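Here the complex is missing a single protein chain, while all its other protein chains stay put.
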Amino acid sequence: MGACQSFREMCDREKNTNVRLSLPAVCIVWQTAMIILFGVFIRLSLLPFLSFFLLLFCTALLSNHIFLLGFQDVHVMIFVGFGFLMTFLKRYSFGGVGFNFLIAAFGLQWALLMQGWFHWLGPDGKIRIGVENLINADFCVAGCLIAYGALLGKVSPVQLMVLTLFGITLFAVEEFIILSVIHARDAGGSMVIHTFGGYYGLSISWMLYRPNLHQSSRLQGSVYHSDVFAMIGTLFLWMFWPSFNSAICDHGDGQHRAAINTYLCLASTVLTTVAISSLFQKHGKLDMVHIQNSTLAGGVAAGTAAEFMLMPYGCLIVGFCCGIISTLGYIFLTPFMEKRLKIQDTCGIHNLHAMPGVVGGIVGAITAASASVEVYGHKGLENTFDFKGKFEDMVPTRQGGHQAAGLCVALCFGIGGGIIVGAILRLPIWGDPADDNCFDDETYWEVPEEEESIPTILQYNNHVQNKDIAESNFTMESESRARS
Amino acid sequence: MGACQSFREMCDREKNTNVRLSLPAVCIVWQTAMIILFGVFIRLSLLPFLSFFLLLFCTALLSNHIFLLGFQDVHVMIFVGFGFLMTFLKRYSFGGVGFNFLIAAFGLQWALLMQGWFHWLGPDGKIRIGVENLINADFCVAGCLIAYGALLGKVSPVQLMVLTLFGITLFAVEEFIILSVIHARDAGGSMVIHTFGGYYGLSISWMLYRPNLHQSSRLQGSVYHSDVFAMIGTLFLWMFWPSFNSAICDHGDGQHRAAINTYLCLASTVLTTVAISSLFQKHGKLDMVHIQNSTLAGGVAAGTAAEFMLMPYGCLIVGFCCGIISTLGYIFLTPFMEKRLKIQDTCGIHNLHAMPGVVGGIVGAITAASASVEVYGHKGLENTFDFKGKFEDMVPTRQGGHQAAGLCVALCFGIGGGIIVGAILRLPIWGDPADDNCFDDETYWEVPEEEESIPTILQYNNHVQNKDIAESNFTMESESRARS
Partner (left out) sequence: MGACQSFREMCDREKNTNVRLSLPAVCIVWQTAMIILFGVFIRLSLLPFLSFFLLLFCTALLSNHIFLLGFQDVHVMIFVGFGFLMTFLKRYSFGGVGFNFLIAAFGLQWALLMQGWFHWLGPDGKIRIGVENLINADFCVAGCLIAYGALLGKVSPVQLMVLTLFGITLFAVEEFIILSVIHARDAGGSMVIHTFGGYYGLSISWMLYRPNLHQSSRLQGSVYHSDVFAMIGTLFLWMFWPSFNSAICDHGDGQHRAAINTYLCLASTVLTTVAISSLFQKHGKLDMVHIQNSTLAGGVAAGTAAEFMLMPYGCLIVGFCCGIISTLGYIFLTPFMEKRLKIQDTCGIHNLHAMPGVVGGIVGAITAASASVEVYGHKGLENTFDFKGKFEDMVPTRQGGHQAAGLCVALCFGIGGGIIVGAILRLPIWGDPADDNCFDDETYWEVPEEEESIPTILQYNNHVQNKDIAESNFTMESESRARS
C-alpha cells in the first residue's frame, strides 16, 4: 500500500516537458541500435534472375512491381491517412502529423526486425526482406498509430517512442500466435491490427488517466481549417482501405474479393453515419467528427472477412451496422467512458478501431464457420483458409472456433500489454505535459507566432499599393495605444 | 396559370433548413433499398482459376491488379479531386468535401445497379461485378458531382441525394443510348460525363434560380487558406486525368495513346490559362479561380478524342484553345449567365465541364470522321472504333456522324433531365437554405466556434511559460471590460 502510494506520488511530481536530452538520446541510440541489428540480420531478398526463360522472368518481374504498387497505397494510408486524420485539434496539428511521422519511421525499422525474426528468419540467420515485408511492417506500425490516437495531445514524443517499441514487439508476438499458432485468418487485420491497437491504446490511456484534463478543454476541439485538414486523412484512408485489406491476401481471387468487399462495406457506412449523425443532433446538423471517423468503421469491420465469401449484400449490411454502432459510440460511449471508466480517448479510437475490430473478428468467425464446399469449391476452401500442411484436415466449423480464439488473444494482448506499458509510461521521467498544457503544440514545437496585424496590413497595402509600410505600422501602433 | 401561380407560391414558402428527419430517413431507406437490390441482383465476378496454365493465370491475375490500380487513380479524382476542388468557399468547405463524399458513396452503389442492369445483366438475372464495374460507377458518379458544382452552397443534402438518384438513372440511360445504341466512342466521357453532367447541373440551377442570392454575397468568395485547399483538388485532378481518360480504353495501344494525349492537352492548357488570367486583370495579377479550374479544361476536351490518333501537336492545340475558352468563360460568361440567363453557377462548371465537354465532343466527331486506314491501319481502325459485330461495315465518316449524334443526346438528356429534376427540387419539402443563408456551413454542420482569444493566449503563454492561465484569462477579460 505504502509502495503503491509512493509510486503514485513519484508519478505525480511536477511535470517538466523539456525533452532536449531525452528525445535526441532516444532517437540516436535506437537508430544506432537499428543500424547494428540491420547489419547483423537484414539482407535484401534477391529476385529470381531467369533471363533465359523470358516470359517467366517477365511475370516474376511484374509481380514484384505490383506488390510495390499495392504497397504504396498502404504507405499513403499510414503517413498521410493516419497523419492527417490526427490534425483535427485546433493547436495540435504539428503533433498529430509530425509525431505520427516519427513513430512510423521508427516503427517500420523495428517491425522489419521483429516480424523478420518470427516469420522470415532464414537458415543462415539472416532475414531477407522484400516488398512484402515492407507491407507487413506498415501493418505493424498501424497498430501503434491507432494507439497514439487515444493518447493524442497528452503524451510526449519520448513516451510515443517507448509506446512504439513495446507496441511493435507485442504486435509481432500476438500476430505470430494468431496467424501461425492458432492459424486464424486475418487479411485486413480486424483482430491483429485494429482490436489489438485499439485496446492497447485505451488501456494505456486508462493508466495515464488525467483527472484534471478539463484544464486543457479550451484546446480540445477543432477549428474550421483543422477539420478540413482532417478530411484529407479521412479520404485517403477511405479510398485506399480496399488496398489495405487486400494487400497480403492470396493473389488473384482472394485479393479481388477482399478489395471489392471492403469497398462496398465502406460505401454503406457513409450513409448510415450521416443518418445517425444528423438524427442525434439538434436541428439535424452533421458533426464533422462523425464524418471524419465513423465513415471508416466499415473498412475496419471488413478486415477479417474481406477475403471470405461475404456476399455483396452481406458487406452492405456489415457497413450499415458499423456506421450506426460507431456514430452512436461517439455520441454516447466516449463521454461515458471518460466520466465513468476513466478512459480519455482523444480521437475516439474505441468507436473507430476497437469496437469495429471486434465486430470484424466476430463476423469473420461466423463467416468462416459457415463456409461450405458448395459455396467455395474444394480448391477455393483450401486456398481461402489455407488448409494445407499441418492444418490439412481442418474443417470450416473448427476454423470458426480458431477465429474466435484469435480475437481473444488480440484482446488479451491489447489490454494486458497496454496496462504494463501504461505503468511504464507513468514514470515521471518521460517529459509528458501537465494537465493544463495538453493538446498544445507549444509544448514540443516551435510554433510560429501569429501576427494578428498581418491581414490588416495586407488590406491596407491593397489600397496604398505597397508603400510606406513602416509608417503605417507606426500609425497603427500609436492608434491602438491611443485607444487604450 | 392559377395552378402555376400556386405552385410558385407553394415553392416560395419560408424555408426550414432542419433536415433532422428527412436526411436520416433518406439515407436509411435508400441504403436499405440498396441492400435488398444488391441481395437480389449483385454477385462478385469470379476470376478465371487456371492454376494448371501457370502463365495464362499469372497474366490474367496481373491484368486484374492493373485494373485495380488504374481504378485507384479514378477513385482519388472522385473523392479527393472533386471534393477538395469544392472547398474554395470561405465558409462552405465542410459542405464541399463532405456532401461530395456522401453523394459519391451513395451514387457508387446505385450506379453499380443501374449500369449493371443495362450492360452486365447475366442470363441468370444476376450482375457479376468486378473492378471494371467500379471504375464505371466512379465515372457515373462524376456526372452528378459536376452537377453539384453548379449548386454548391445553395441546396440541402436531401436535395443532393435526390439529384444523385435521378442523375445516376439518367446517366445510365444516356450512356446506354450513346455507347451501345448510337455506337459513339467516348473513352474519357467528354460527352457522356462532362456535357451531360454540366448541363444537368446548369438546368437545375436555372430552375432553382434565387433572385436574392446577393444577400449571401458576403460568403460567396474564398479566403486565403480555402484557396490552397482547393489547389489540392486541382492538382490531384490534373495529375490523374490521364488515368481517367484511359481507364476503360481498349487495353494496350489505345490506353497508352489516351494517357499521353490527355497529358499533353493538360500541359498546354496551364500556360494559356495563366496568360489569359493575367491579361484580363488589372496589373496583370493572376486569379486563383482560373488556375484552380481552367487548367483542367484540356483534360475534359481530350475525353472523346484521347484514344484516337490525335497527333501530339493536335493535343497541344486543343489544350491551347481550351485554356483560352475556359478562362474567358470565367471572366465574361459566368457573370453574363447569372445576370441575363438567370443561371447561378457557383463553381463555374459551364467553363470547366459543359463548354470543354462540347468542344471535346466536336473534336471527337471531326477526328473520327477524318480517320483513315493509312493512319490507323486496318486492325487499328477496327480496334479503335470497335467496328465489330453489328457495326462491321461502319466507315469513319459515318462514325463521325454517330459521334455528333451522341453529343446531341448528351445535351438533350442533360438539359431535359435537369429541368424535370429541378422542378422536383423546387418543392418546399427538401430543407434548402434561404437566400440570405447560402454558402454557409452553419446551416447543415456543427461548425466549431472560433475562439478569437486563443492565439493571443498562446503568445502570452509563450512568455509566462504556461503558468497561471486561468489568471491571465481573467486579467484579459477584465482588461477588455475596462476598455469598453
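Order of writing sets the chain letters: A and B. Residues in each chain are counted from 1.
By our rule, contacts are C-beta pairs under 8 Å (C-beta built on N, C-alpha and C of every residue); 3 or more make two chains touch, one makes a residue touch a chain.
Predicted model only: the values in this text are computed from it and were never measured.
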Considering the complete complex, identify which of A:Thr87, A:Gln255 or A:Thr367 is in touch with the unshown chain. A:Thr87
Touching the absent chain in the whole complex: find that residue among B:Ala25, B:Met231 or B:Ile419. B:Met231
With respect to the chain omitted from the figure, which of A:Val76, A:Ala142 or A:Val155 is a touching residue? A:Val76
Per the whole complex, from B:Ala25, B:Met239 or B:Ala369 the residue touching the absent chain is B:Met239
Of B:Thr295, B:Ser326, B:Thr367 or B:Thr384, the residue in touch with the unshown chain: B:Thr295
Please output the residues of chain A touching the missing chain, sorted low to high. 17-25, 27-28, 30-32, 34-36, 38-39, 42-44, 46-47, 49, 51, 55, 57-62, 64-66, 68-69, 72, 75-76, 79-80, 83-84, 87, 91, 93-94, 97-98, 101-102, 105-106, 108-109, 129-131, 134, 157, 225-226, 229, 232, 443-448, 450-451, 454-459, 461-462, 466, 469, 483
Would you write out the residues of chain B that touch the absent chain, in ascending order? 55-56, 59, 62-63, 66, 69-70, 73, 90-91, 215, 218-219, 221-225, 227-228, 231-232, 235-236, 238-240, 243, 251-253, 255-257, 259-261, 263-264, 266-268, 270-272, 274-276, 278-279, 281, 283-288, 291, 295, 311-313, 316-317, 320, 379-380, 434, 436-437, 440, 442-443, 447, 449-450, 452, 483-484
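Just so we're on the same page, only the chains that are shown with their structure count from here on.
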Hey, how far is the Cα centre of chain A from the one of chain B, in Å? 31
